[in-house]
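Heads up, the thing below is written out as structure tokens.
Left out: one protein chain. Kept in place: all the others.
As written, the chain order gives the labels A and B, with residue 1 at the start of each chain.
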Amino acid sequence: MKKILFGAAYYDEYMPCERLKEDVRMMLKAGVNTVRIAESTWSTCEPQEGVFDFSHIEKVMDAMEEAGISVIIGTPTYAIPTWMVKSHPDVLAETVNGRGIYGSRQIMDITHPVFRFYAERVIRELLKCTAKRTCVIGYQVDNETKHYGTAGRNVQQKFVKYLREKFQDNLDELNAEFGLDYWSNRINAWEDFPDVRGTINGSLGAEFEKFQRTLVDDFLSWQVGIVKEYCREDQFVTHNFDFEWRGYSFGVQPDVNHYNASRSLTVAGADIYHPTQDELTGAEIAFGGDMTRSLKQDNYLVLETEAQGFPGWVPYKGQLRLQAYSHIASGANSVMYWHWHSLHNARETYWKGLLSHDFQENDTYLEACMIGKELQKIGSRLVNLKKKNDIAVMVSNESLTALKWFGIDAAESDKGKVAYNDIVRWVYDTLYKMNIECDFIWPESENLGRYKIIVVPALYAASDGLLEKLNRYVENGGVLVATFKTGFANENVKVSHEVQPRILKNCLGVRYHQFTFPKKVGLQGEITEESDDREAKVFMELLKPDSADILARYEHYNWDGYAAITRNHYKKGYAYYIGCMTGQELLRRIFIRALDDAGINNSVKDGFPVIIRKGINQFGKSVWFYLNYSEKKQTALYRGSDGRDILTGESVRQANSISVPAWGVKIIEG
Amino acid sequence: MKKILFGAAYYDEYMPCERLKEDVRMMLKAGVNTVRIAESTWSTCEPQEGVFDFSHIEKVMDAMEEAGISVIIGTPTYAIPTWMVKSHPDVLAETVNGRGIYGSRQIMDITHPVFRFYAERVIRELLKCTAKRTCVIGYQVDNETKHYGTAGRNVQQKFVKYLREKFQDNLDELNAEFGLDYWSNRINAWEDFPDVRGTINGSLGAEFEKFQRTLVDDFLSWQVGIVKEYCREDQFVTHNFDFEWRGYSFGVQPDVNHYNASRSLTVAGADIYHPTQDELTGAEIAFGGDMTRSLKQDNYLVLETEAQGFPGWVPYKGQLRLQAYSHIASGANSVMYWHWHSLHNARETYWKGLLSHDFQENDTYLEACMIGKELQKIGSRLVNLKKKNDIAVMVSNESLTALKWFGIDAAESDKGKVAYNDIVRWVYDTLYKMNIECDFIWPESENLGRYKIIVVPALYAASDGLLEKLNRYVENGGVLVATFKTGFANENVKVSHEVQPRILKNCLGVRYHQFTFPKKVGLQGEITEESDDREAKVFMELLKPDSADILARYEHYNWDGYAAITRNHYKKGYAYYIGCMTGQELLRRIFIRALDDAGINNSVKDGFPVIIRKGINQFGKSVWFYLNYSEKKQTALYRGSDGRDILTGESVRQANSISVPAWGVKIIEG
Partner (left out) sequence: MKKILFGAAYYDEYMPCERLKEDVRMMLKAGVNTVRIAESTWSTCEPQEGVFDFSHIEKVMDAMEEAGISVIIGTPTYAIPTWMVKSHPDVLAETVNGRGIYGSRQIMDITHPVFRFYAERVIRELLKCTAKRTCVIGYQVDNETKHYGTAGRNVQQKFVKYLREKFQDNLDELNAEFGLDYWSNRINAWEDFPDVRGTINGSLGAEFEKFQRTLVDDFLSWQVGIVKEYCREDQFVTHNFDFEWRGYSFGVQPDVNHYNASRSLTVAGADIYHPTQDELTGAEIAFGGDMTRSLKQDNYLVLETEAQGFPGWVPYKGQLRLQAYSHIASGANSVMYWHWHSLHNARETYWKGLLSHDFQENDTYLEACMIGKELQKIGSRLVNLKKKNDIAVMVSNESLTALKWFGIDAAESDKGKVAYNDIVRWVYDTLYKMNIECDFIWPESENLGRYKIIVVPALYAASDGLLEKLNRYVENGGVLVATFKTGFANENVKVSHEVQPRILKNCLGVRYHQFTFPKKVGLQGEITEESDDREAKVFMELLKPDSADILARYEHYNWDGYAAITRNHYKKGYAYYIGCMTGQELLRRIFIRALDDAGINNSVKDGFPVIIRKGINQFGKSVWFYLNYSEKKQTALYRGSDGRDILTGESVRQANSISVPAWGVKIIEG
């Protein structure tokens, strides 16, 4: 990217009055250099079947071109027009709840030929109209695509064919691998394949969800293919991935395998939303950023993030700017708000933009102006920031899905109150608050040896090959930190009948036959000394160490014979096993030990609320971000070599104490 | 009305044994002078299609006539017979959840021609049989009518026609006004009009609900028309409106516009239920009464209220009598219990009547006897009580619906925990507890100038005309007290793009661009001095006063630059704006200031639990009610001129201290 893209989604279509000229003026004042347009506007672009009207888009491109503002074009396919559903009601996805009713976005069957036919045509027309325009710097295909639970007859038919291929037509193998004999679910002829929506078989159910995720890969790469027929070499093709939504971007997206789905893109993109005001910690910005950067191991685009957001998110003074630099500190090449102006109707009326409904300057907009001006000044020192992290966290869609079927605190009637992403975030947030930057890796990732530490939270569903890869990683000198539930089942969610943690057993130097839920169970051992929170939480495996050292054992009259947390020296490496959930403080102590074993210097004792992030800019210089996530002024030791505060120009010496104002930022180029 | 109607609903049809003679005897002993019969008994009146059998009704009329007890006849149309549904299953309303299954009442499509055909016939037959009877003093059409969510093809077809008329066939205007471009919901041909049940567009959705409310107006006036063809001049035609139900009568009815629906009636009526025992406050009695009296600005009928009610409502000693006089104190011309005897089967078996299932005298019945006797003695001094209030509260179905779509604490995933009626009741209950009587007005009301103060809670969806009317009201010397969210959107739930509070901005003397949810935000200013509860609650608008005085500003490090509560002297009047929710105590202080500005004397410091209500009786005398809503004896200063306790005959001098027993009543004629 040539610059940090700073801007917002812009919808001329949604305007209650003519605003374009005035909006461009306000954008320029705010240093906005990019707008994202066109996604979700199908009914405006193609008001009737085969009748196209791109006047809104052309008008906006004209204005932006004149103003020197870049444009990202989104294909409009994620929300379908009324005329399509009126003529072809079955383009709406049939899910486990039956066929949907028109209204919401993202409720169609993305595999349906009728939908594909119309989608292809409108994309081609849109590309013809936009691809040659100077202002258009790239494309976003679709929007936060998922499979929308599509499970109609056609999709299930495809799924059966997919299974026939996977199992090479061998039903016995399918029955055995998925354990379908249970409750008489065995399928003895392909013709008997039942409606998968009713299945109670976790292996079959999880396989169907995995299959549904491939529909997303397929759909996105199909769109990318069409777009690439038209677009220029210098135009990127991206997509705005989103995350598990818990009222904000929380964790790994259950319905999309980002790693696979991003393959066809030229640049990875993400939508990142997070709580703010007193709840602003930066953790979601870092999490979403680290994950999206890791997809293509390259810089990425933040295509949506909040300006004012929900009423409860209106940023305090300083926060919008802190957020912007936090994105950049993770390697983002853009900060794009959703959206420029607040909507006057429909549904997301209270998901507010930079401008309120009144289009006036307001405190949030004024802070954006400040950011825009600064980026014009210092953007070239921040764009294309490169990272080299020693630590990686492995995440897995298969494990997430499997733990939805068989929750971490699984009981028949109570599935997954503590879900996969809770464990992922427990691990990630602890690292984040320790100022330890990390990458994400996936089961499919190669070259694990480039990392000194690999953290593996609850990798419940893992193939033998994957576990052997982790074994070899440790053999070759890596440090592995694995948690409970890792490797329990294979990739088909079939629990192993070997002693657990099966293939990793030797590497971890422990075994266990039983597990339970901790109730008033403590933790006791060298790792817990003088700790305030020594509670075993959520789940506990009753570990029997073979070669491993015990870092903590359980404290309870019935369980005190078992270990809880262990460390094993295995060949050239080290392997930690955490048999239960703990507080963040104990996990921090485990990571400190692991950092030591990995030979990573971690002498500096800083951490949240002062978050320190680092990268190498395009001039080959180190750039250090000091981000104060608190309402009080904070100080921290500068870790880099002698450098310069690129916002103020002041020089900063190594090991100087840096003072960062409330919700403030310092950026030092070393 | 010639007398206070005192009685109950009576169902000879539901009796497990022959009771009529004995019931009449017990009624006479209790001073019952009216029964309400026939509603809900269609399957008994017309056991088979076209076969009529009014023997139960005739038998009861005969007995009542002989006993000198009046009868109100209800049309039986709100619960349809099995034979109709068996032959015509599609008379059951098709809602967003699909077509219903026979069983419950009030699940038919009130617009369906089959239903209308049979309903009309049974009404005509019923009227022929009853209209000429001396004992019949009036009719109730249907029962707690609502639209029951009817949204089948026929109803949606009607809705499209309604929209074509409203927008004069101009689809562009509809699209613009409702903001349908959003998420590609634009409708480019009337043929493309989608199933409205799935819409995510708040404007379209709210318009459909408004349309559904008109179905109720239409249905009731159609029934009234039929009834009037038969009934005598001296027979009234009423309907028993009910309220938003939260386990009791809570607030404005979402599914009916009482103001419009009551136009065709000759007398307004209501069903009022409320908690009792320790939770009895009288607020629902006053609320429902003030609202129903305001419909036709005249006395009204309480057609249903609880006797024993649910097991948790069995009244304490004194409460049944306190409740009865509270209804009358609001201008009710009747106190009718639902119902005479408790039901032995079906569903409402534990919604108990005056008599328990055993038909014996019980404490509740015995208290009714006392009331009946007293009313025989003093009823003539209480009937047709007139009110002249200086204060009105404006309520709006449109705002209620809009705030269901876009809740006061709206976030994407969390609609409306604090709903419109919470704000209405916050305002109303504060006035009630201050012993300030008020009327209700609606957006359609004229002659606002007859009130000294108009209180406007959360009038979210308001036309320009309505807001201009409020402006003029203040210009001409009125005192306006408006809360947050007022005027934010127009009548089509399109948020304004003017600076808020748009048309009222000058009148209120404030503006705001942003709002948020208060978290640990205080209130500070002249109005908050020495107050214990200075918390800003639920929602806060960040007010910037222009000409207004600040009564309180926010206390929070990030928000202390903004005002919270303001007062503005505007032309001849005053306008208060309350930018956040507060405790009742602070609201009380605001009302005291407003009373001052309006020149209303409010020097007396009494209030809940002694509720004082006043009216002018048919002899032109003031009647003062002192109602003690507590389990302890209370005293209060008598506010009226020298008079007489009409229950005891004792004389009472002005400013005397009046002692009211626990859950007791004093009534003074001044």
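Operating definition for what follows: contacts are C-beta pairs under 8 Å (C-beta built on N, C-alpha and C of every residue); 3 or more make two chains touch, one makes a residue touch a chain.
This structure is a prediction, so every number in the text was calculated from the model and none was measured.
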For this session: From the listed residues A:20, A:67 or A:495, report the one that touches the chain absent from this view.
Result: A:495
Problem set entry | Touching residue (missing chain; options B:170, B:277 or B:659) | B:277
Exercise. So which of B:356, B:617 or B:630 would be touching the chain we can't see?
Worked result: B:356
Problem set entry | Missing-chain contacts mapped onto chain B | 11, 13-14, 16-17, 40-44, 47-48, 76, 79-83, 85-86, 100-105, 247, 277-278, 308, 310-314, 316-317, 342-351, 356-364, 631
Exercise. Residue-wise, where is chain A in contact with the chain that is not depicted?
Worked result: 176, 178-189, 191-195, 197-203, 406, 409-414, 493-500, 513-517, 519, 539, 557-558
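Heads up, the rule we're going with is that only the chains that are shown with their structure count from here on.
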Exercise. Whole-Å distance, chain A centre to chain B centre, using C-alpha means?
Worked result: 49
